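Notes for the one structure printed next.
One protein chain is absent from this view; the other protein chains keep their places.
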Amino acid sequence: MLVVPCPNCGPRNASEFRYAGEYRPRPHPSQDVTDDEWATYLYTRSNTLGVHTEWWFHTSGCGLWFLAERHTKTNAFVKSYLWGAT
Amino acid sequence: MWHDRPLKDGYDVVIIGGGAHGLACAHYLAKEHGVTDVAVLDKSYIGSGGSGRNTAIVRSNYLTPEGVRFYDESVKLYEQLAAELEFNVMFSQRGHLTLAHTDGAVRTMRRRAEVNRLQGVDSRLVFPDELAHICPQLDLSEHPRYPIMAALYHPPGGIIRHDAVVWGFANHADRRGVHIHQQTEVTGVDVRDGKVRGVETSRGYVAAETVLNATAGWGSTIAAMAGLELPIATAPLQACVTEPLKPFLDVVVVSGSLHVYVSQSSRGELVMGASVDPFGSYSMNSSLDFVEGLAGHVLELFPFLSKVRILRQWAGLCEMPPDFSPLMGFTPVEGFLLDVGWGTYGFKASPICGKTMAELIATNTTPDLIYPFRLSRFAEFDLVGEKGAASVGH
Amino acid sequence: MPESSIKLSPLHEIARDLEATFTDVDHWRMPERFAGVEIETTSATTGVVLFDETAKGRIQVEGDASDTVLTSAFTLPNLEVGAGTHHDGTNVVRLRQDLFYLSVPPGAEAETIEKVRAQANGSLVTATDITDGRTAIRVIGPDAPTLMSKVCGLDFSEPSFPDGHARQSSVARTNQLIIRNDLGGNPAYSLVGSRSLGAYLWSVLMEAGAEWDIRPIGRSAHHELEKSTT
Partner (left out) sequence: MSDPTPTRLPERPGEIIDRTRQVSFTFNGEIYPAHPGDTIASALSAAGVRTFSRSFKYHRPRGLLCGAGHCPNCLVQVGDEPNVRSCQRAVEQDMDVNPQNAWPSLDQDVMSLAGLGDRFMPVGFYYKTFMKPSQLWPHYEQALRNAAGLGVVDQGTPWGAYDKQYLHGDVAVIGGGPSGISAALEAAEAGANVLLFDNGPQLGGHLRWRSDSDDTSRKDLLEKVQSARIEVYTDTDVLGWYQDNWLAAVRGDRLFKARAKAIVFATGTIEVPTLFDNNDLPGILLGSAVQRLLNLYGVAPGRRVVVVTANRHGWDLAADLLAAGVELAAIVDERRTRDHPASVDLAAAGVPIYNGSALTGARGRKAVSAAVISEIDDSGNPIGPGRVLSCDTIALSTGWEPALDLLYTAGGKSVYQENRAEMSVDPVPDGLYVAGSANGADLLQARVEDGRVAGRLAAAHLELTEPPPQQELDKLALELSKEERRTSDRISAPDGKKRFVCFCEDVTDVDVDTAIAEGYDSVELLKRYSTISMGPCQGKMCSVNALRLCSRIKGQSVQETGRTTSRPPTTPVYLGVLAGQNMEPVQVSSIHDWHLDRGASMMVAGLWLRPEHYGDATAEVNNVRNRVGLIDVSPLGKFQLTGPGAPDLLERLYINQWRNLRKGRVRYGVMCNDEGVVLDDGVCARVDDDTWYLSTTSTGAGTAFQWIQWWLQSGWGGNVHLTDMTEIYSAFNLAGPHSREVLRKLTKRDLGNKAFPYMRIRRTRVAGVSCRVWRIGFTGELSYEIHVPSSAGLHVWEALMEAGGEFGIAPFGVEAQRVLRLEKGHLIVGQDTDAMSDPLGADMAWAVKLEKPDFLGKRSLERISVDGPHQRLVGFEMTRKHIVPEEGLQIVKPQENGKLNIIGWISSSRFSPTLKKSIGLCWLPSDIGSEPGATFTIYQDGRLEEARVHHGPFFDPGGERLKS
């Protein structure tokens, strides 16, 4: 079972977490966002083969959302951190 | 059988991915459109990707009219594929049950039953009294944690020998002059001023004006070579098989809320699968929690299987689009085409995908049947309604 | 609050079906004894037992300044995440940098919240009485760590989960706060989780503990064990 490094609780089995996909920052509402750009934000994914940044939620633990950098083939984690604390 | 051919430095059409989709497209290009200067490239052996790893279920009882029409065509093609390919693909139409354990799931099943009926697909809602005859092995009592309330019964659904489909298409495509190149990995897509010119491979450059990306799990990595990003996320899909048993289970049983599939193969093994893994990855490792969760849910349905043994578990890759429908046809890069985004439902569409993609390549126009699955639908905010069923049932 | 005790634990019907005798604890009606104090304390010191510890005040304190507010309200040592302290019936555990859990004697909830709010002076600190949302099942006995390792994936060995510490994790597929607070020289873990899952968790623990003849204990046996701790 994959071990996920929770920034608050430390390494825990992946079954304690919810994975919420790759990190895609939301366009700031003030920008005049074209339909294409908005559809890209909503639906397009880089789906990287390699290290990418993703969201996790510690469902059975501290209830924190956090970002993690993980290699999507080996599943090896590089690091994890709370939003805003890169 | 298929032969090792010399790798030419150019073809009219290059198909990336030697699975059922890619080989079917090559077959129909040659058979129905006389296009034979075609190369099918696979980085490993043919059928090594999704085509060799799925639980080989064939059905057409989807939710949306466009989904049902599409898969129904596929079932019809499967029904005479053995004769057409002179290769027994062992399509066993023994009936397919999708169980509903909540009132919400029953509603979704009826929705699908009604849409199917209106599309002329044999599929109806059945309740425990009738279920007891269709699949007497099911525990229809009040005992399970999530008692079975109803099921969508789809008689034409069933299972097929998935490798045989790959080999059948390969044999026929090869016979008509298509080149099948195994151990040939595509490492780059050559795009110059918006048009595809060819592909880099582990065995050298191959020129082509038409390049079809027909891979499962690798759709994004191949598209990235052509400078494109797609609305799909790759995740492992696992399955397992038990020791061979004397046949007792005739129908294919799928549970929406419990996310589990069970069918008994022609060799007597129970072939079982579930939903995609809880987190995205390109790893094809098996996991223990997959087979633990699956075992619990299978025993909810069939408590007497507790002493049946799991013999082997494996995993493949699949790509999940936002509206549970594939990405087929043209892309912003001229000549670079897609047949990807097949989630957990790709194998059952192989023949009709081959046929429609062949028609698209030969006529340079999108057949009506697959128009709803165009890539541009996302920017047009015209997603396919299959998503509706997914969020409630499965 | 009317005179007669009207507060019930979600395990009340289970205790009644096990023919427990009941007692009142600050308006809570809780089991006094089941098979008898003798048998119950023996099981607790030789095997493993379950004790319904729901009848306690429970407060959640959230806020970036919660550690300074709490240290001044209760003169606490600085707590690492996962560490806890005990003094005169109040147990404070740090769940996150910005989140603490307090358990206090039954009835002291309101007073504790006031004490916390009084120290907030301007910073946003949310003190919430979560007593009614939680149930607590205390697993006590030498076989408690092994029983816990049948329902939870954490490492219950001494170095990884020392006495006084707390972890939030999955127990029998439910979210629980696990606080280790040994009792009478025996390992003991309080499982604090959703009230609506209390009956389910109790039944899973009883089934998982069958191999050690697990049994429930009442307040008097629990009191005996507590006496032998201090």
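Think of it as A, B and C in the order they're written, each chain with its own count starting at 1.
Operating definition for what follows: a contact is a pair of C-beta atoms (placed from the backbone, for glycine too) under 8 Å apart; a residue touches a chain by one contact, two chains touch by 3 or more.
This is a predicted model, so every value here is computed, not measured.
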{"item": "Shown chains touched by the chain that is not drawn here", "value": "A, B, C"}
{"item": "Candidates C:T131, C:Q168 or C:N186 - the one touching the absent chain", "value": "C:T131"}
{"item": "Contact residue for the chain not shown (choose from B:H101, B:H181 or B:R377)", "value": "B:H101"}
{"item": "Omitted-chain contact residue, chosen from B:G22, B:G47 or B:P351", "value": "B:G47"}
{"item": "Sites on chain C contacted by the missing partner chain, in the whole complex", "value": "1-2, 6-10, 13, 28, 54, 60, 62-63, 124, 126, 128-134, 146, 149-155, 157, 160, 172-174, 194-197, 199-200, 204, 207-208"}
{"item": "Where the missing chain touches chain A, by residue", "value": "1-3, 18, 20, 26, 29, 33, 35, 38, 41-42, 55, 57, 59, 63-65, 75, 82-84"}
{"item": "In chain B, positions touching the absent partner", "value": "1-3, 44-48, 52, 65, 79-80, 82-83, 86-88, 90-93, 101-104, 107-111, 113-115, 118, 137, 145-147, 161, 163-164, 167, 182, 242-248, 265-269, 283, 285-288, 291-292, 294-296, 298-299, 303-314, 381, 383, 385, 387-392"}
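By our rule, only the chains that are shown with their structure count from here on.
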{"item": "Centre distance in Å when chain A and chain C are each reduced to the mean of their C-alpha atoms", "value": "34"}
{"item": "Set of chain C residues in contact with two or more other chains", "value": "none"}
{"item": "Contacts with two or more other chains, residues of chain B listed in rising order", "value": "none"}
{"item": "Parts of chain B lying in touch with chain A, wherever the complex brings them together", "value": "220-221, 229-234, 278-283, 285, 287-289, 319, 321-322, 378-379, 381"}
{"item": "Complex contacts: residues of chain C adjacent to chain A", "value": "81-82, 95-97, 99, 153, 167-170, 175"}
{"item": "Chain A residues within the chain C interface of the complex", "value": "8-9, 12-13, 15-16, 59-64"}
